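For this depiction, one protein chain was excluded, whereas all remaining protein chains were kept in their positions.
Let's turn to chain A:
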Amino acid sequence: MTGPETVRRKDVRATRTGRTALRVLTVAGVPALLVISWQLYSTVSENFYVPAPGRVARAFAETWFSERLLDDVLPSLARLLAGYALAAAAGVGLGVAIGLSPRLRAAAEPVLEFFRAIPPPVLVPLIMLLAGIGDGTKVLVIASGCVWPILLNTVEGVRALDEVLSDTCRMYGVRDLSRLRHLVLPGAGPQIMAGLRQALSIGIILMVISEMFASSSGLGFTIVLFQRGFQIPEMWSGILLLGLLGYVLALLLRRLERRVLSWHHGRGVGRA
């Protein structure tokens, strides 16, 4: 009697292993293919500017697992987070105010659209003139780019609050701060999160760009420095690090969103 049972269990285990292998292959397949073609290209071409992945990996370990982590990576991250937090506070704060007041919205909307249309990197020279070349400038540049998607998404989210829910609040005396906390912010939450997601990638771009101008530390500064010093594998490793950084930050943000908006995702699944 145990024979068929064991066999079946073995089968189950086999298919499970198979499935895991398939998943690993799907996830790792494309990156592996990219690295392999990179390797092939660098062997064939002998192009000085395209070093082999192995050399870049070595440069990565040597460059970033050193005092550069403290001198360049951390300052970059700190500026990014400061600018991002500033933009989030200003964007959500202003967005709620504008979203709740039709008059304010009518007055502000064209101006907002105009400001949003200005590519944030062109503000770097201007802000540098106004605020000097210190950390403050870089934080301001990052914040000035990040604020628009957060602000505009918050306005949209607040404007689209459910009328029935709004009436319910009025009937049951839920007003002012309580209304903000229980209706406006959670109701606009999915849109605010969408804004925060867009802002994060803009923030990383601006972090790098702001460090390429008149700077003495940071990832952007270091990458330009390597390029000028013909330290090509090091330069590549910096680009790699930026990619990884953006990936990890986006992952963290998604984690946060899953927590804060669990009701939203749950409802989506429930409907499907």
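Everything below uses one rule, namely that a residue touches a chain if its C-beta (ideal position, glycine included) is under 8 Å from a C-beta of that chain, and two chains touch if they have at least 3 such contacts; residues count from 1.
Basically, contacts and distances are computed from a predicted model.
Engineer: Which name from "Monovalent cation/H+ antiporter subunit D", "Hydroxyquinol 1,2-dioxygenase", "ABC transporter" or "HAD-IIIC family phosphatase" does UniProt give the chain that's left off?
Structural biologist: UniProt lists the chain left out of the view as "ABC transporter".
Engineer: Determine which one of A:Asp11, A:Glu62, A:Glu109 or A:Asp162 touches the chain that has been left out.
Structural biologist: Touching the chain that is not displayed is residue A:Asp162.
Engineer: Sort through A:Arg16, A:His182 or A:Arg258 and give me the one touching the missing partner chain.
Structural biologist: A:His182
Engineer: State which residues belonging to chain A touch the missing partner chain.
Structural biologist: 162-165, 167-168, 170-175, 178, 182-183, 186, 189, 263-264, 266-267, 270-271
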